[in-house]
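My questions will all concern the structure given below.
What follows is an incomplete set of chains from the complex, kept in their original frame.
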Amino acid sequence: MNDHEALRSLKGRYFRTMDTKDWAGFRRVFHDDVVIDVSGSGGEVITGADTFLAFLTDRIGEVITVHHGHTPELEVSSATEATGIWAMEDRLIWPDGSRLHGFGHYHETYVKVDGSWLIRSSRLTRLHMDFRPANGS
Amino acid sequence: MNDHEALRSLKGRYFRTMDTKDWAGFRRVFHDDVVIDVSGSGGEVITGADTFLAFLTDRIGEVITVHHGHTPELEVSSATEATGIWAMEDRLIWPDGSRLHGFGHYHETYVKVDGSWLIRSSRLTRLHMDFRPANGS
């Protein structure tokens, strides 16, 4: 599998393992020292895959989530380094019925370690977010 | 065209021919003995492309449908066999105005026959489904 195919599959696993709550599989898409920046989406900057996993399972462990990624712009800059920008859409449905529906872009870097591509950093920028409260129409 | 490109195009034709109701084109993406398993989505297991086509045109022939597929995880295991997992989203709008909006994953196998990839089996799992009745808000 060439690098572009492998990078697309990596992001496919990121989305699928997160939304199906396969947390062990989700952990494996990240470099140990991954930097996740969701400060543009009301969040913070988190360093470390284990820290991010703890953060995420706390926030969405009981939430139905659907994350989709589109039309990546990938650039492989060396045998072990690549960058990518992905359009994204996400939906969160909390147990009380409240919902978040958002749109934006992931700006990412990847590293190849022992033959496998991993997410090294990810920064989320937003185009728009809709929030609907639990009793909303 | 390499196998990964051909498999992505195959699934693109699947979605486009279904949603534009090009049923002759839709038939051609399937192996004759395809197994379609939508039991995880309130349906059943259907064997055979002609049987599936009859089932589907009966169910959605008069329904506006939009099906989208995302971030496939493809694996080509031999010269004539491959597997893929696709994230998906679908919308159905019935003539009476009722709507279904769903999210999930297709888990598929493919076979290459006479130089062309075909869908050999497809199983749909769901993350979530919203149904809105005809007089819904």
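Quick notes
Just so it is clear, A and B label the chains in written order, and each chain counts residues from 1 on its own.
One rule holds in what follows: a residue touches a chain if its C-beta (ideal position, glycine included) is under 8 Å from a C-beta of that chain, and two chains touch if they have at least 3 such contacts.
Keep in mind that this is a model prediction, so the values were computed, not measured.
In this structure file the full complex is assembled from 3 copies of one chain, 2 of which are shown.
We adopt the following convention: only the chains that are shown with their structure count from here on.
If each chain is reduced to the centroid of its CA atoms, subunit A and subunit B end up 25 Å from each other. Contacts from subunit A toward subunit B in the complex involve residues 1, 5, 8-9, 11-13, 15-16, 19-20, 64-66, 68-70, 91, 93, 137. The touching residues of subunit B, counted against subunit A in their complex, run 4, 70-74, 85, 87, 89, 103, 105, 127-128, 137.
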